[in-house]
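Just below is one structure, and these are the notes that go with it.
Removed from the display is one protein chain of the complex; every other protein chain stays in position.
After this line comes chain A, so read on.
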Amino acid sequence: MQPLANVTPLKPPPRAGAIEVRNVGQVFRTRSQDVVALEDVSLDIKPGRFVVLVGPSGCGKSTLLMMMAGLRAQTSGTITINGAPIAQPDPNRVGVVFQEASLFPWLTAEDNVEFPLALRGVAKAERRAKAQDALKLVGLEGFGKRHPHELSGGMKQRVSIARGLVQDPPVLLMDEPFAALDEQTRMTMGDELLRIWAATGKTVVFVTHSLTEAVYLADEVIVMSPRPGRIVDQLQVNLPRPRTYEMLSGDAFGALRDRIWRHIRKSA
């Protein structure tokens, strides 16, 4: 267990939230052959940026995200966050938001949010206060006593985001968090996420299949292709913020989405 002193660093370390991916490769050895899941991937993500990874299934975008979370080891290359390598999960630096069904059904919403703090033995009163703040931030004030099965899909993902933010890490990694939601909820959650991101100034790395969602949310879209997984394009999205629904039908938006689509069509 981490010492308690690490729970709330007095001063954020320099370059808090910067992510550097250097020549990362991943090879799965099977009996018949070696499968290259990722090949020579390098990325520089500046603090506070909203970066989206897109690409067809099998391009290694989720694998790359899991490596940034320290949940999976790469075969070669290095990944640093805040200037230090990440070899294992470090909740002080990284919060992870998974796909649906990652909440513990036997815990209430607030107990789910407190879970990361409970693991490190934070006192109950402090835990509760932080969980309330996080729930308030995601717009779920007053829903803390409910169990996940009493919440809608969108609300569950808000709880997941609150859980990812409760330790105030500089980086939030999100693995297709809205994939299981219906279209309207998904749009609303996108707006909510942008609001939370603007309020907290976190670095966000977001994996999705949806090109519209990618362009709508991102400062920068990283396009990946499979066999072997590698980066084929990096687009700067210079649309003004806050993003609005009307932008979806604009020319600039369409041009960016088309550019991503052409890459994906080529590799699929």
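Convention: a contact is a pair of C-beta atoms (placed from the backbone, for glycine too) under 8 Å apart; a residue touches a chain by one contact, two chains touch by 3 or more; residues count from 1.
The rule is simple: contacts and distances are computed from a predicted model.
This complex has a chain not shown, and the name its UniProt record holds, of "Co-chaperone protein HscB homolog", "TonB-dependent Receptor Plug Domain", "Sulfurtransferase complex subunit TusD" or "NitT/TauT family transport system permease protein", is "NitT/TauT family transport system permease protein". Annotation: of A:45, A:96, A:174 or A:222, A:96 touches the absent chain (contact as defined above).
Across A:116, A:144 or A:190, the single residue that touches the chain missing here is A:116.
Considering the complete assembly, chain A touches the hidden chain via residues 1-2, 69-71, 89-91, 94, 96, 98-99, 101-102, 104-106, 115-116, 118-120, 147-149.
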